[in-house]
Structure formats: structure tokens, C-alpha cells
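Handing you a structure now.
Apart from one protein chain that is not included, each protein chain of the complex appears where it belongs.
For reference, chains read A, B and C in written order, and residue numbers begin at 1 within each chain.
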Amino acid sequence: MTELERLREQLRDFAAARDWNQFHSPKNLAMALSAEAGELLEIFQWLTEEQSRSLTPEAQAAASDEIADVLLYLIRLSDRLGIDPIAAAKRKIAANAEKYPVDKARGTSRKYTEL
Amino acid sequence: MTELERLREQLRDFAAARDWNQFHSPKNLAMALSAEAGELLEIFQWLTEEQSRSLTPEAQAAASDEIADVLLYLIRLSDRLGIDPIAAAKRKIAANAEKYPVDKARGTSRKYTEL
Amino acid sequence: MTELERLREQLRDFAAARDWNQFHSPKNLAMALSAEAGELLEIFQWLTEEQSRSLTPEAQAAASDEIADVLLYLIRLSDRLGIDPIAAAKRKIAANAEKYPVDKARGTSRKYTEL
Partner (left out) sequence: MTELERLREQLRDFAAARDWNQFHSPKNLAMALSAEAGELLEIFQWLTEEQSRSLTPEAQAAASDEIADVLLYLIRLSDRLGIDPIAAAKRKIAANAEKYPVDKARGTSRKYTEL
């Protein structure tokens, strides 16, 4: 079993033991994931990009915490939808390699539709 | 190497080949992650919870795509911050087990501060 | 002066008095707005739609608070960008009336591209 699968199992047990499946619809889990992404944003909102590259210990710990929350909801949402997030990510990297060929995308942040 | 580490390496190579590290500050990556979480929300916003439990093939494919985007930015952000997302997630599950003991949290969606 | 213009002036004075214009780039204000939208989500994430239609007094007060935060950042962001939010909203309503003609859009939540 991979690391993500182990976390998926733990989250399943966690929810089942607390009778939380009733709350864990994909709709609700997408909301929870997005709310945690918002907490991640809050850590960075007043920092310069430079400051965000070398966080204070407090901000680093907070970022680690919010990254964990996003990941846990992502695993849980994927489980409830029957989606394999690793396989989806691999497909996406392959698609991005086609959309952003090295020679066109080098050094620019433009969207692939504008390359 | 685990699956997430392999994806991390691929994303590093992807960004380096395109000279994108200049854009990939933690601040910017947190924004990109949150924007993708917003696209995930959009799939579910007008669906009932019931409908979200059995998506149409189109919505399922769209959800898979957005989950991939969130995961890829999460891996990239963690890498740039030097955070191990799996270790962070394990710590979070342990902390949640303490905050939400089974006997108090069963069947309720209340926050731990209100249990 | 309209209500929104009065709020805009108050926020200008508030920021100037605290020397906060250095932090209030449009990029940062968009992040702050989105983080507040995430806090709004959090209020609703485990509620059914039905429950969201008749909030408890606590949830109602929390929603009012977050709506205020979103509005204040929206006004501030618009001001820094030189955008008139009311004029933009009027244009949007007109555009939506064309995209969603009554006879095609009645009773469906489909996107205009799928009507």
C-alpha cells in the first residue's frame, strides 16, 4: 500500500468511527478543501514574494499545518469520488508537457492559450 | 522513491526546463493552489449533495482534472517550502484524533472548540 | 456621495493613517478577499442547503462578519485598480441577461455554454 492509500484508509476509519460520512458529500468536501486553501492564502497575503521564500518558524509551521489540511481533504474527496489522485496528476503532467513546450514556454508565465 | 517524490521530481524538472522558478514563489503557488480549489468548487456549486455523490461523466472528468491541479500545486508548494506533506498529514491526523474523540464527535459536525 | 464611495473614502483614510498602502497592492488585496471568501465557505461547509436557509444566530452573525470583510476588500481592491464596482456589476447583469435568456435558462443551472 502506498503512503496516500494508507492515509486514505485512516481517513475512512476516522470518518466511519465518528459517523461522519453523512457530512462528507463531495460537495461539502470540496468546500472544506477550498476553505483550507483560503487559510493557506492568509499566511502569505501580506508577505512579499521574497519573504514567502524564507518564512519565519511560526509561518512555516502554519503553512505545514494548512498544507496537511488541504492534502487530507483532497485524499478524502478523491476517495468519495472514486478518483485516483496520483493517476490524475500523472495525466495532468503529460497534458501540461504538450500545452507548454519548452521552447515556447521558457521564461514566460503566459497561459498556453496565449503562447 | 515514493509516488509523491516522483511527482515532485518531475515538477522540479518541468519548472527548471522552462525557467519557471522565478514565478514559483511560495506566495504565488499558494495563490495558484487556491485558484484551482475555486475551479473545483465551481463544479459542485449548483449541485445538490446527492447529485455530487453520483456525478455525470463530464463532471467526474472535470473533478479529476481539478484534483490533479490542486495536488500538483500542493506538491510544488511543499517542495519550495521544504515541507514533507505526508509527514505533515500524519501529524494532523494524530492531532485531529485528540481534538475529536469518538465519543464526543460521533454524529456531529461541530468544531472541536464547541464539543 | 454614494454609500460605497463613503466606505471607499473611509478605507483610504484608514490605510493612509496606518501607512498600509505599501501592503495594499492589488495582488495582495485579491488574496485577502479570497481568504475571506474562504472563511465564508467555512460557515456553510457542513450545513445542508436547507440549514443554510435558516441559520442559527451565531452562524448568521458570523456570515454578516465575513460578508463585511469580503465587501471591504472588494471596495479597496476596486479603488486601487481604479475600477467602479457598481458600473462593472451593471455591465455584468446586462451581459448575463443576454447569455441566459429566460426561455432557455428557466429552471436549469446549466452554464450558458451548454444551454
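The rule is short, and it goes like this: contacts are C-beta pairs under 8 Å (C-beta built on N, C-alpha and C of every residue); 3 or more make two chains touch, one makes a residue touch a chain.
Fair warning: this is a prediction, and the values are worked out from it, not measured in the lab.
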Touching partners, among the displayed chains, of the absent chain: A, B, C
Contacts of chain A with the absent chain, listed as residue ranges: 31, 34, 38, 41, 46, 48-49, 109
Interface residues of chain B (partner: the chain not displayed): 23, 28, 31-32, 34-39, 41-42, 44-46
Chain C residues that touch the omitted chain in the full complex: 2-4, 7, 10-11, 14, 17-20, 22-23, 25-28, 30-31, 33-34, 37-38, 40-41, 43-44, 47-50, 52-53, 55, 60, 63-65, 67-72, 74-75, 77-78, 80-81, 83, 85-86, 88-93, 96-97, 100, 102, 105-107, 109
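What we mean here is this: only the chains that are shown with their structure count from here on.
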Distance from the mean Cα position of chain C to that of chain A, given in whole angstrom: 24
Approximate Å spacing (C-alpha centroids) for the pair chain A, chain B: 2
For chain A, residues that touch 2 or more chains besides their own: 23, 28, 31, 34, 37-38, 41, 44
